[in-house]
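A short worksheet on the structure shown next.
With one protein chain withheld, the remaining protein chains of the complex are depicted in position.
This part shows chain A:
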Amino acid sequence: MNKVLIANRGEIARRIIRTCKARGVATVAVYSDADKDLPFVREADESVHIGPPPVPHSYLNVEAILAAAKSTGADAIHPGYGLLSENEAFARRVLEEGLLFIGPTPEVIGQMGDKLTARRIMEAAGVPVVPGCEQAIDSPDEAAVIAMSIGYPVMLKASAGGGGIGMHICRDEAELRQAYQSAKGRAKAYFGNDAMYLEKYVERPHHIEVQVVADQHGNVIHLLERECSIQRRHQKVLEESPSPFLDTATRELLCDAAVTAAKAVGYSGVGTVEFIVDEQKNFYFLEMNTRLQVEHPVTEEMTGIDLVSLQLDIADGHPLSIKQEDVKALRHAIELRVYAEDPVTFLPSPGTITLYQPPAFEDVRIDDGVETGTQVTPFYDPMIAKVIVSAATREEAVYQAQKAMDHFLITGIKTNIPFLKEVLQDEQFLAGNYTTWFVTERGAASSNEKR
């Protein structure tokens, strides 16, 4: 592999460029009109304009991206996360063009992208799945019957969904019937597939995921877990590892289950197996993300292993150079996602960044995609930067994170930095005692105080 085209943008394009540069691999960036002045475009060795700002015309434009790969002589495509990263048809087209796709096979992407199929495969492999239905639901009546057998509350989900999109908690039949039609309509519009299914809703859950790494020769290892329970609108805001909630025995079971899951689908590349963990530490398979994850730096800073570098080795056909016993939690790592959004309402806040000054401390890593003068446009995800801190203990890492956030200056747009600072001061967070309800419960508590 000599030249990699990155079919993505912003911070993750920049992150991938960094490892490619370190390994002497040339890079090609692709960009829309809206992104022409962003740092990733200049930092790549070459860059190719692929279309206007809306993603269907640029970052989801498969033929434009493939043409860019051809014209620049790239021999591999890294899809990053989001966009085309879990698109089976795209992966297949890349291979048809004789290029390497940095990720698993199109078949595996397809199987894991269909959440019902993924559930069936995992169940057959002995990986625990959330109690729920095996087939897509055909009508609200059928949904009501199944929900009755599972027991309320239930989670109504789109089979083609994921990443928190297309989910609806239903606490009784009336709610389920009401949610069914609108959720189905939305799934059709968003994913082009309106198959719906039901799962038992696990109360006060933890969202914990396991990083897996598999080569093309059948070797599979895990890189421990990431605790991702701090979320707003089913999207992660802060991740840390090791999880303050897991004990050693549960951690081992969870990580082993993730390896079993990866083996069951014949996985290759880096991937993430997401689990829901209840208060009694029972865990259930939720979904598998067949790509690099936004929060992958948490694992990198904890273990000292470069995941993008592993991806390149695996795509090149090399067997894994690390063994399971080489993987250790050397440090405690925390990632904070900086979003261009209102810190109270969490509504998007695009605009021009008039001053951008990230913190510069030892053990504080910044993965960002913007700079002073960058116009944060409304076309893409609101995440503009990630702050990753690491230290010998969780307490020290939290202190590092507080210091880093105090020294992060962004003006011109609203960001969630004030919110992240509050999280880092929260007693329950400091105690390591939190679930996916953390943000909602905090919001309720603070509005009670104001009253």
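One rule holds for everything that comes next: a contact is a pair of C-beta atoms (placed from the backbone, for glycine too) under 8 Å apart; a residue touches a chain by one contact, two chains touch by 3 or more; residues count from 1.
The working rule: contacts and distances are computed from a predicted model.
Chemist: The chain dropped from view, which UniProt name applies: "Acetyl-CoA carboxylase biotin carboxyl carrier protein subunit", "Divalent metal cation transporter", "sn-glycerol-3-phosphate transport system permease protein UgpA" or "Glycolate oxidase subunit GlcE"?
Modeler: Protein name of the absent chain (UniProt record): "Acetyl-CoA carboxylase biotin carboxyl carrier protein subunit".
Chemist: Looking at A:N61, A:T290, A:S349 or A:S390, which residue reaches the missing chain?
Modeler: A:S349
Chemist: Given the contact definition stated above, which residue among A:P205, A:G369 or A:P382 touches the chain not shown here?
Modeler: Only one listed residue reaches the unshown chain, and that is A:P382.
Chemist: Take the complete complex as the reference. Which residues in chain A touch the chain that isn't displayed?
Modeler: Answer for chain A: residues 340-342, 345, 347-351, 378-382 touch the chain left out.
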